[in-house]
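Here you go, one structure.
Apart from one protein chain that is not included, each protein chain of the complex appears where it belongs.
Chain lettering (A and B) follows the sequence in which the chains are written, and residue indices restart at 1 in each chain.
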Amino acid sequence: MEAVQSSRRIMTGNEAVATGVKLSKVKVVSAYPITPQTTIVEKLADMVANGELDAKYIEVESEHSAMASVIASELTGARSYTASSSHGILYMHENLHWAAGMRVPLVMSVVNRAIGPPWSIWGEQTDTFNQKDTGWMQVYCESNQEAMDSVILGYKIAENKKILLPLMNMLDAFTLSHTSEPVEIRDEKTAHDYLGDLDLDFKIDYKNPAGYGSLVAPDGPFMEMKKDMRDSMYNAAGIIREEISNFNNLFEANLPGLTENFMMEDADYALITAGAISSTAKYTVRKLREKGQKVGLIRLYFYRPFPGEEILKAVKGLKGLGVVERNVSYGQRGPTFEDVVSALYRRADVPVRNYVVGLGGRDIRVKDYEKMFENLVEGDNEMEWINVGVK
Amino acid sequence: MPIVPVTYLSSSTRVMSSWRTSRPVIDYSKCTRCSICWKFCPDVAIDLITDVSLGAPNDRFKALEAPSIDYDHCKGCGICATECPFDAIEMVREEI
Partner (left out) sequence: MPLTIPREELMLQGHTACAGCGATLSMRYVLKGAGEKSAVAIPACCWAVIPGEFPYTALKVPLIYTTFASAGASISGLREGLDAQGKEDYTVLAFAGDGGTADIGLQGLSAAMERGHNVLYVMYDNEAYMNTGIQRSGSTPYGAWTTTTPVGSKRDYKRENKKVVADLMIAQNVPYVATATIGFPEDLERKVAIAKSIKGPKFIQILSPCPPGWYYNSADTVKISKLAVETKVFPLYEYRDGKLKVYKPAKTLPVSEYLSLQGRFAHLREDEVEEVQKAVDERWESLLKKEQS
């Protein structure tokens, strides 16, 4: 296809997300405010109010209802969207499972924010790492451009009939949500043609009355349905690789694969990160490279499906790998660490360490990444908490 | 094609008669075809049929639609027998 018209504008991550929703021809938006997601749904409300976006807008009374209502509207065949953050995501947890189990290809944006108590409105990824087992695909964005593109790409992938699972795209509280960057706005017509209309084989239709989500007995296909979700998610990796490549060609975009390898050729030591904290990590890697240290970074763009094959390939030849975790799990190491180690088990012989960083919006500085690289070379602890207890 | 949790087969193919401990039996000679039993059946197990060979209080009732118990789906709750204004339905214990 020929190159398309696009325009470049300065916008916040939340505005970029809202623009992505508009470009995706969404028909129903369900919205409940929570800092720092609020400006997404405010922007969408403006777009609906001034006719820029032809959609129904439901001002629900809770996140639980936000998810319930978009499950229902999506099942009528109308492409639907919601966004949330932090406690809002936890509150809708039950319905996240319901959405995936119903196989409705929703897209939801999540501005990653800490979980209380104590209250904190600042960045941290525990809210969505807690949702990794709900059957939703997960992408973690590093830039406002990715935040916009991931919405459009998200619908394309979620609605793929071999996948039919919902997708959440994450952006970091304030660092992306409220920070302005130049963003290339994708051509509206190209985006509309790219996605087309939502086409569900099963939907609410009085001519074909069916029940959605009924009781299934132990000898019914309950386990088969769960296995099918697992298989669809697992097999999604290949489709996603292809779709990202298509997206990049069509929109002249620059999305990474399921992961992004940064200065990984000939690296001895590397870190794994997700989200906007990756930018500081990249800066640190470049700085250390200038000093002659052979270091690199693997950035997780997709976390579900987990890009095990990409990581396995990237770690070949490494002397040490550090998994940076901006979330907290109690009584075990972090979820990313476990997933990475599981992907490498008996297939790669790389020492892996785990670093917990940036909870409750705690800054993650260049010197923190330097410390992690130092620890990778010299340390012997399997897990370290970084930038804790220093004032 | 993913396995979507969709149910579409009509439940009416299921036979529920084993749930029943007693069965309603209509005495057509008392039945005025008022259809109250049909109206109050929670199992939708009473059909309305036209059958002049059935008994009736008198001949003019014979042309009217008469209730007919669908024993495949009747669970034997007995509402029809209680509600029949003419005592035309009797609950008879099922033999095992």
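Keep in mind that, in the parts below, a residue touches a chain if its C-beta (ideal position, glycine included) is under 8 Å from a C-beta of that chain, and two chains touch if they have at least 3 such contacts.
On a predicted model such as this, the values are computed, not experimentally measured, just so you know.
Q: If the hidden chain were put back, which of B:Ser29, B:Thr50 or B:Thr82 would touch it?
A: The single option touching the absent chain is B:Thr82.
Q: Which one touches the absent chain: A:Gly116, A:Pro182, A:Gly196 or A:Gly220?
A: Looking across A:Gly116, A:Pro182, A:Gly196 or A:Gly220, the contact with the absent chain belongs to A:Gly220.
Q: Which residues does chain A use to touch the chain missing from this display?
A: Touch with the absent chain occurs at residues 27-28, 30, 55-56, 58-62, 64-66, 68-78, 80, 94-95, 98, 102, 204-206, 208-217, 220-222.
Q: Could you list which residues of chain B touch the chain missing from the display?
A: Missing-chain contacts on chain B: residues 5-16, 19-20, 32-35, 38-40, 42-45, 64-65, 70, 72-73, 75-79, 81-83, 91.
In this section, only the chains that are shown with their structure count from here on.
Q: Residue numbers of chain B touching chain A in their complex, please.
A: For this pair, the touching residues of chain B are 1-8.
Q: Which stretch or stretches of chain A touch chain B in the complex?
A: It comes out as residues 101-103, 161-164, 201-202, 208-214, 216, 221, 224-225, 228-229, 232.
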